[in-house]
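A short write-up of the structure that comes next.
Excluded from the complex is one protein chain; the other protein chains are retained at their positions.
A, B and C label the chains in the order they appear, each numbered from 1.
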Amino acid sequence: MSLLKVRFNRWSHLFLPLSVLVILLLINLIKGVDYFKITMVNGVFYGNIPNILFGAAELVILSIGMTLVTAAACGQDISIGESGAISSAIFVQYVLNAGEVTIWTILAGFLLSCVAGMLIGAFNGTLVSYFNVQPMVATLILFLGGRSIAFIIDGKVSPILANPISNQIGTFIPGVPIQTPIILTVVFIVLVAVVLKTTNLRLYVEAVGVNPSAARLNGINPKKIIFLTFLIMGVCSAVAGFLAVNKAGRHDSVNLLKFIMMDAILAVALGGNSLAGGKFSITGSIIGAYTIEVLNRTLLRLEVNPEAIKAFKAVFIIILMVIASPVVRAFARKLLDKAKTIVTGDSVRQTGALDEAVVSMTDSSGKEE
Amino acid sequence: AAEELIRVGIVNLPPEESGYRQANVEDMSRVFSRENGYDAKQTNTADVNEQMAAAMGYIRDGVDYLLISAAHASGWDDALLAAKRAGVRVILFDRAIDTDPSNYEAALLSDMHYEGQLATDWVLNNVPEPINLILIRGQLGSAAEIGRSAPVLNAAQEGKLNLVWDGTGGDTWSLEEARKVVEAAIAAGKDFNVIYAQNDGMAQGAVQALEAAGISHGKNGKVKIIGFDFNRFALRNVQAGYWDADVQCNPRQAAQIDQWIKSGNIPAGIVYQEEIILDTDTIIDEHIENYGINPDPGKGVITR
Amino acid sequence: MGPLNRSQTKARLSNSTLLFIIAGIIFLLMYGIALISFPVSFRQFQTFFDFFNLNAALFIVTLGMCIVMIGGGIDISVGAVCGLVTMACAMLLQSGTGNVWGALFLALGIGLAFGLMHGFLIAYLEIQPFIITLAGMFLAQGLLTTLHKEPLNVTIPAFVALRRFTIEIPWLGTVNRLGVFIPCEIKPSVFVVVVLVVIYAVMMKWSRFGRNLYAVGGNRQSARMLGINVKKTIFLSYVLCGLTAGISGFVFLMTTGAGNIGNGSLYEIKAIAANVMGGIMLNGGVGNLLGAPIGTLTLLTINELIRAAGVQSNLQAIVSGLLLYLFIVLQSIVMSLRDRRKFRLALPPWLRRFREHDQEEAAN
Partner (left out) sequence: MRSEIILRMEGISKSFPGVRALHNVDFVLRRGEIHALMGENGAGKSTLIKILNGVYEKDAGRIILEGRPVHFKSPQDAQNMGIGTVFQEIALCPNLTVADNMFIGRSRDAVVRWKQMNEKTAEMLNSLGIPASPTQELASCSLAVQQMIAIARAVDMDCKILILDEPTSSLDEDETKKLFALMRELKSRGVGIIFITHFIDEVYEISDTITVLRNGELIGEYETAALSQIELISKMMGKALSDVAAIKKHELSQSDASVPVFAAKDLSSTAGVRPFDFTIHEGEVNGFAGLLGSGRSESVRAFFAADKVTSGEVKIKGKRAKIRTPLDAMKQGIGYLPEDRKAEGIIGELSVRDNIILALQVMKGFFKPLSRKQAEEFANQYIQLLGIKTPSIDTPIKSLSGGNQQKVILARWLLTHPMYLILDEPTRGIDVGTKVEIQKLILKLAEDGMSLTFISSEIDEMLRVCSRLIVMKDREIVGELRGANLTEQNVMHMIAQGG
């Protein structure tokens, strides 16, 4: 029992993102029971679920980076789309200039774009950690100028990436029944999980996010950690850019990953993370990212008039957040308690793990003070 | 000879807005150059206030000609009046401004509505009945979206075609959004045979969704694909029969305006540029060479 | 132990004041450089007045954002609300059923409605402000596209007369290159800006609400312990911000006279940037309200600099980013210099984040 309780407590922060996701899936199911139907097309799984996994690939990756930045720097990076556009522009240029395209060309180009991403991350990170500029403002610079840079790297055109390997990265590899971007997303998530498992990244980032001066006195260099999270963010942007451009087959520096920072930040928040930094849950953010993808597609599925689609999205977000809000949950818990006392006539305080989990969540999500 | 240079202030949209815009901006910079007898400055922004501020700046500077491609079609009256008072002659290019024609000298515009009409007519003439069309709109409220949507919506209202799905990229013209729209339509089990995407990128996204779902398209396929803008890759797709048609949107107004200014013979009111539609049967290499924008992937190359 | 013999401490600059002064000085410096490098444009008074004439709405939005930011929050719906108001008012005016007053009330009403919604959800349901105001932004944009997509000029005479009303200051005017005299003009919206700046500045400095807001922004927990109604204060700050966004929408309409989808787009980002440049911090509790207009002016000066310099088209966005970068770095360097020089001023803990521990004592 108590072991179960501990387990439950450990996962309790996922209550918010999961409940939201479940509600959305239910709505979709009500709209049509064939929602989960999966068929085979050209030897690849096809259906709503694969589409969601495919479509959310970039957002998932970006929201991982955003989670780390948010946790350590207590602010958000709003230049992630631009940074993805720049690094993928470099990737595309490399591949286009390489002559014959082999898997190694692609790999080299990818690594190069990761380096570019890290440089961008270093630029933002320097501003935030060493110059103490607030993240949202530090990254505003690239948000404003980034697409122009990408455009210039592109040679002021929109180059086409029409080689078979890119094609396979963007769609599927013959014989593999799952689209490549989905596989790559999973690989990336696993990598992140491994990094979190084998390093102290989580502890360091959380310590810095919660109390930088205490972290410093325990031998952590908060500046370096914040810088590091921006480097990681840069890599995430590069990976997202890589996926996006291979999916698209063309580098459109204007529209590539446009306005994705809003969704990424929303994903982090939906994941139950405080945007004011501190403790974080990457699992939550990933679920949050998929939730947003599901939400966007739900709106399309409900055939909402394109003019009104944003208004509906807003209403959905508000309703979901209200349901999941700490106050409403605490209130619901009280009602539940009352109901229980009436039913059992018992003292309420001996309640089980669920209530406690709710309380502890209430505490942590109400923390942003 | 510096005094003889004609001073021009150009208020334009940012080149990184699209390939079309880049071509337009570059065309302007090329034609209104010092060698050509101009002293021109160009301000590129998509923000209404910034555009107006720039226009007012040029008016204060006292340029001879003020060329405007407006981000928004309305709200320019004050600036135009100020120009008039200051003796600055205004020529609109590319984008219309919704104001009294007496407020500017001349306008050389792309007629988005005409483009939409070209495409709609093509659909009505070339797609077998019943026409089940998916409309993918660009950035809502933009001149292009409004102009290119209207003829389709009209046709649908008149019962000439069925609008089975109507989606948008919202704030963007992005490929991904277009792809999602078509995916949603497929998932909803809609039967359709035309995709009317309001720019080439969105058409590309739509095609990707079809490919993934294993639905045939193009010349011999089930679904007809129409895009806009004459990107060379799009034209190659049309040429290859991978897509079906593409509508021109001509970014090159500078030469004409230059000629007007130099000749001193500026027509009053609006002049629309000539624009064409090409389909698999009518397209030839010269078109791609001369009218296309963005790089040419080469004959026979298709984007997926 | 023995008695304390500590000297009476001197009063010193607060962070808010210091940041404000830095912002002011950097703005003046920049304007000075602009005056020297591009005299043709910047020596005309009209250039300066046009900042206000054309961007009154931005100034106003920035004020509202400033209040929320001082309270430690953020409201990214302001631009969209402003845009929605322009269109709604334009439609009302054009429909012939409403007069100018009606439009004004509609503007206030829409702003207030958004403010109330944000305030309630954020303060009383404790939902993260970013999410709620992002939803608010989507809602406003969605309502706008649903209402009316096409651009809409307002042509009813009463309104046109109102917005055409200008105050000319002939003796500040200049003659342009073409030999035409351009008088210096001030639009009525400029007065709205001035009045609002004064009202808000007074409110932040002398009203109970203003002081409470600083306390809440500085440390919410402490503010509660000190007997401040934290929720109400936060609620009011969002209501005020929404209301201000409503006003800005009306002023926008007075500036351009047209409803448009893209009106006010990216205002939220500009407002945040302007405020930070004006020395108002995103984490709350720090900043002088007068910093908001200063920051906005800085932002606008950057634009005008780029225009006057005739920067090449492809580089304009990059250059404006770089100028912003210079500004921000300069601000940060001045702040850290202050630390090194032992100005005898401790930053509050949330600003002190990475600074070496207090050095103030050294000055003793």
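Note that in this section a contact is a pair of C-beta atoms (placed from the backbone, for glycine too) under 8 Å apart; a residue touches a chain by one contact, two chains touch by 3 or more.
Because the structure is predicted, anything quoted here is derived from the model rather than measured.
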| item | value |
| --- | --- |
| Left-out chain, listing which of the shown chains it touches | A, C |
| Which residue of A:Asn218, A:Asn305 or A:Thr341 touches the chain not shown here | A:Asn218 |
| Hidden partner chain, touching residue among C:Pro151, C:Gly218, C:Gly246 or C:Gly278 | C:Gly218 |
| Chain not shown, touching residues in chain A | 6, 9-10, 197-201, 203-204, 206-207, 210-211, 213-221, 278-279, 349, 356, 359-360, 363-364, 367 |
| Residues of chain C in contact with the chain not shown | 1-4, 6-12, 14-16, 205-212, 214-215, 217-219, 221-229, 285-286, 342, 344-349, 356-364 |
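Quick note on the criterion: only the chains that are shown with their structure count from here on.
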| item | value |
| --- | --- |
| Category of the chain touch graph - line, ring, star, complete, other | complete |
| Selected interface, A-B versus A-C, where C-beta contact pairs are more numerous | A-C |
| Length of the line joining the C-alpha centres of chain B and chain C, rounded to whole Å | 35 |
| For chain A paired with chain B, centre-to-centre distance based on mean C-alpha positions, whole Å | 34 |
| Per-residue overlap in chain A, given as positions that touch at least 2 other chains | 147-148, 151, 156, 305-307, 309-310 |
| Junction residues of chain B - those touching two or more other chains | 14-16, 140 |
| Complex contact set, residues of chain C against chain B | 40-41, 44, 46-47, 50-51, 54-55, 57-58, 145, 149-153, 163-164, 174, 176-180, 182, 255-263, 265-266, 300, 303-304, 306-308, 310, 312-314, 316-317 |
| Residues of chain C that touch chain A when the two form their complex | 121, 124-128, 130-132, 134-139, 141-143, 145-146, 149, 219-221, 269, 272-273, 276, 281-283, 314-322, 324-325, 328-329, 332-333, 335-336, 349, 352-354, 357 |
| Chain C-touching residues of chain B, taken from the complex the two chains share | 7, 12, 14-16, 25, 29, 41-50, 52-54, 56-64, 71-78, 85-88, 98-99, 140-142, 145-146 |
